[in-house]
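Missing here: one protein chain of the complex. Every other protein chain is in place.
Here is chain A:
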Amino acid sequence: MRLPVTVIAGYLGAGKTTLINQLLRNNEGWRLAVLVNEFGELPIDSELIEAQGNGVISISGGCVCCAFGSDLIGALDGIKALDPPVDHVLIEASGVALPGSIIASVGLVDGLRADAVVVLADAEQIRRNATDPYLGDTILRQLAQADIMLLTKSDLVTNEERSRLLDWLRSKAPQARLLPVSHGEVPISAVVGALPVPARGRKPAADAHGQFSSLVLTPGRPIDVRRLAQALADDPGVTRAKGFVLTEAGLVLLHVVGHRYSVEAATGDHSIGVVCIGLKGRLDVARLNRAKSDAEVAARPVFQANRAILPNPE
């Protein structure tokens, strides 16, 4: 199974560091590797730090944090070689980086899977930054590259303003799943995703903050996995989905994050089932079951084992 990599982007002050700290503190048993440009402003609680040196901080629970400077690929190679292996990699992009370039690069590295681009937008700053003569076009390009967008500090603006902001963000990033964040409560499951049930003996992360609900689709026969993947990627209610399904060509592992999906051939003994996670009240059970049935009906042996990454044809 390839190691999933999530890129976390957004301008300075959008809350990337806060998010990463929260993920490290509440890792729910995941071993996370966090890659940052520099350690400078990452206040990791000292009691969490087990060891430090050579640009790597070891954090309790098997997590690590590395500063990559200008050598992201080298740092990723280092992460891949860790023993015991980590479950998920988070890359904190610099404030003006275009996350689409970073995730494209990640997708080309053997053994890594481009999981998602998460872009953070600060409710109080984003509109001003987007019209800044120096920054504006960069900010808009970041938004347009998001799979998942977190509107942070959304409790600091009025309801009316928040609603206007969400409309504006939807117009700038129609492809992204948009999640408002209040009081710094970051939906961890949205960032790192659900595990296939019940592979790790854990419940699907549906989740600590009560913001999400989940359901499991369990096809009863081999399916057309691309059809199901596309339907889930097109479903605005689904933030993430993940699980093992049977195709005519064998067992595969399906990942969906926002409008991005990927399928990889899998081996071993896994329960069949796709966990879908979405904002509470937005998961349309009937529609998702229909997607499952359509994929069952459409099944035919089309899966190409050598085509590891199926590009979203959007």
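Assume a residue touches a chain if its C-beta (ideal position, glycine included) is under 8 Å from a C-beta of that chain, and two chains touch if they have at least 3 such contacts; residues count from 1.
The rule we apply is simple: contacts and distances are computed from a predicted model.
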Per UniProt, the name of the complex member that is left out, chosen from "RNA polymerase sigma-70 factor", "ATP synthase subunit b", "Glutamate transport membrane-spanning protein" or "Amidohydrolase": "Amidohydrolase"
Option touching the unshown chain, where A:22, A:105, A:213 or A:293 are the choices: A:105
Candidates A:38, A:155 or A:185 - the one touching the absent chain: A:38
Sole residue of A:138, A:182, A:213 or A:293 that reaches the chain not shown, by the stated touch rule: A:138
Positions on chain A contacted by the hidden chain, ascending: 11-12, 37-41, 67-74, 94-96, 98, 101-102, 104-105, 107-110, 132, 134-135, 137-138, 304, 306-311
